[in-house]
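So the structure is just underneath, and the comments pick up after that.
One protein chain is absent from this view; the other protein chains keep their places.
Labels for the chains are A, B and C, by order of writing; each one numbers its residues from 1.
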Amino acid sequence: MPAVEWGNGRDGHIGLLQLAEDLCDAGRWCSTRGWVPATAGNFSFRTAPADGGRIFITASGLDKGAITPADLLDCNVLAGAGRPSAETSLHGVIYRDRPDAKAIFHIHSIWNTLLSDRFAQDGVVPLEGYEVLKALTGVNTHEHRELVPVLENSQEYGGLSLQLAEVLRMFPDAHGVLLRKHGLYTWGESIAGARRHLEALEFLFEVEARRLMGSW
Amino acid sequence: MPAVEWGNGRDGHIGLLQLAEDLCDAGRWCSTRGWVPATAGNFSFRTAPADGGRIFITASGLDKGAITPADLLDCNVLAGAGRPSAETSLHGVIYRDRPDAKAIFHIHSIWNTLLSDRFAQDGVVPLEGYEVLKALTGVNTHEHRELVPVLENSQEYGGLSLQLAEVLRMFPDAHGVLLRKHGLYTWGESIAGARRHLEALEFLFEVEARRLMGSW
Amino acid sequence: MPAVEWGNGRDGHIGLLQLAEDLCDAGRWCSTRGWVPATAGNFSFRTAPADGGRIFITASGLDKGAITPADLLDCNVLAGAGRPSAETSLHGVIYRDRPDAKAIFHIHSIWNTLLSDRFAQDGVVPLEGYEVLKALTGVNTHEHRELVPVLENSQEYGGLSLQLAEVLRMFPDAHGVLLRKHGLYTWGESIAGARRHLEALEFLFEVEARRLMGSW
Partner (left out) sequence: MPAVEWGNGRDGHIGLLQLAEDLCDAGRWCSTRGWVPATAGNFSFRTAPADGGRIFITASGLDKGAITPADLLDCNVLAGAGRPSAETSLHGVIYRDRPDAKAIFHIHSIWNTLLSDRFAQDGVVPLEGYEVLKALTGVNTHEHRELVPVLENSQEYGGLSLQLAEVLRMFPDAHGVLLRKHGLYTWGESIAGARRHLEALEFLFEVEARRLMGSW
């Protein structure tokens, strides 16, 4: 697979490269928080429609805390000897069914792993009454009940893609989806927006998990 | 809204700019501790009476771990296209009713969020018998019972301002106020003093929450 | 004991020195995570068979977050006034009975210490159903049950070596071994591989310990 040519965005070389560097920076940020252990997690961004709506994603098997733009794959020319992650298809589903999404982050954290298992039977993790919910796009008050869908984990990504599409349809206002004992997918209208959603959801997961686990 | 001119404090350009930089440094410090997740939190300082008692506050919607003096708003000329935080009014109440306050920090932490919910019905979080209480201005012994008032959270800031004024009146010795599932407001006689109060209260919140949640 | 001469690997001076520096980097990385408290832990690597299969290990009693290549011992010429760790023999057993192992990390963490004690009577810590299990070499699905053997701790390293050999034989697919209230031994087909196993196992230990300790 040929290397990505960073020079062909609408804004020229610098615009596209800046997006790639912002994605790598988000990877380092997640790494320092312990959210991409042992090469886990993957990250992607999509350019504006006028720039072709091109999708770039991290290659599989790398330490996401040490990626550079050279480690990103161009999904539009996906072919050849490279190693796209098996989870690339899930990014595709989200970009298709969430037209405003410009970036997707998938991470594994202690707290989202714990909650995804605890609420797997219910099918959703409820988050309610927290001020930090207002960091989610479109939420203007703490009097909001966010439902984060939980899917059973699977290595059969075709079926998982269909299930992901189904929960995106059933929960049109959701800002993220959990895979059981696996991790979180969240997205945003920009790389900064996806990062904000990630930080808000992980804060809320930790608070909720600690509250539920405590014997008070 | 025009940019703040940092050159007009009593001590000249450098004095005011130093305060602004100290506030930004406190933002970075809070960010590394996870206390300003997803653009949450806000920070302000007030100049000495001889310098006009001017109030400067962080603009809304920014990552408080990456602010610079250019991101501060001058509350005395508040007008125009900028985005002051809806919580600016709460800072105003505290500066009015705590004449010695020269800086106010508002943060969201895992532990203050948990305790604010656990003690919302009681209306106060009690902290008692800890040596670290002596870091609070005016407290000279661990044999002190600090009561941190808890207000119900609200998006109606007019009413919230009145309630805040009421608890400041009822608890004249309080060093901080909690909003339920929202966060802590604390203040000090200087930026360093507010920072010391913040660190002391958060240490005590974590100890108390862990003690109460443990099954021992 | 003479200093190691880093210049005699198949790849020449730089190849061997690079391995030594990668091992020291892993030490710093473990130190920032709190995994080598109070000079605890030890690290080793083995060169390729064509390079003689030479084994190098950290000297005892040092802060593993501050080691340099000069702090490594060449196990093949082990003699003289130096201080090899008493646990060097355990590294030898693993290198003998796991021919693919090229690096071994031994660390003490809060979570592996807790789990090793909790499951000592069972003789194994079970880890099951987590996506992160796929970071372990040879594991391709979360539908995997990893059994991490637990040995009683001992200061008698001869007997301990025999017990370690026994569990390596009984659990041929294991990626690590715990010593009760002592710590984890894990290995990999390279320094990066051992580091990935370490990070994956510690993530799983923390999730499992928190899940089991919670009152939910």
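Criterion: contacts are C-beta pairs under 8 Å (C-beta built on N, C-alpha and C of every residue); 3 or more make two chains touch, one makes a residue touch a chain.
Note that the structure is predicted; figures quoted are calculated from it, not measured.
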item: Chains in view that touch the one left out, judged over the entire complex; value: B, C
item: Those residues of chain C which, in the complete complex, touch the missing chain; value: 34, 37-40, 108, 110, 113-114, 117-118, 153, 155, 179, 181-183, 209, 212-215
item: Absent-chain interface as seen on chain B, which is shown; value: 129-132, 135, 140-143, 196-197, 199-200, 202-203, 206-207, 210-211, 213-216
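Rule of thumb we're sticking to: only the chains that are shown with their structure count from here on.
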item: Whole-Å gap between the CA centroids of chain A and chain C; value: 32
item: Separation of mean Cα positions, chain C and chain B [Å, integer]; value: 46
item: Chain C: positions in contact with at least two other chains; value: 215
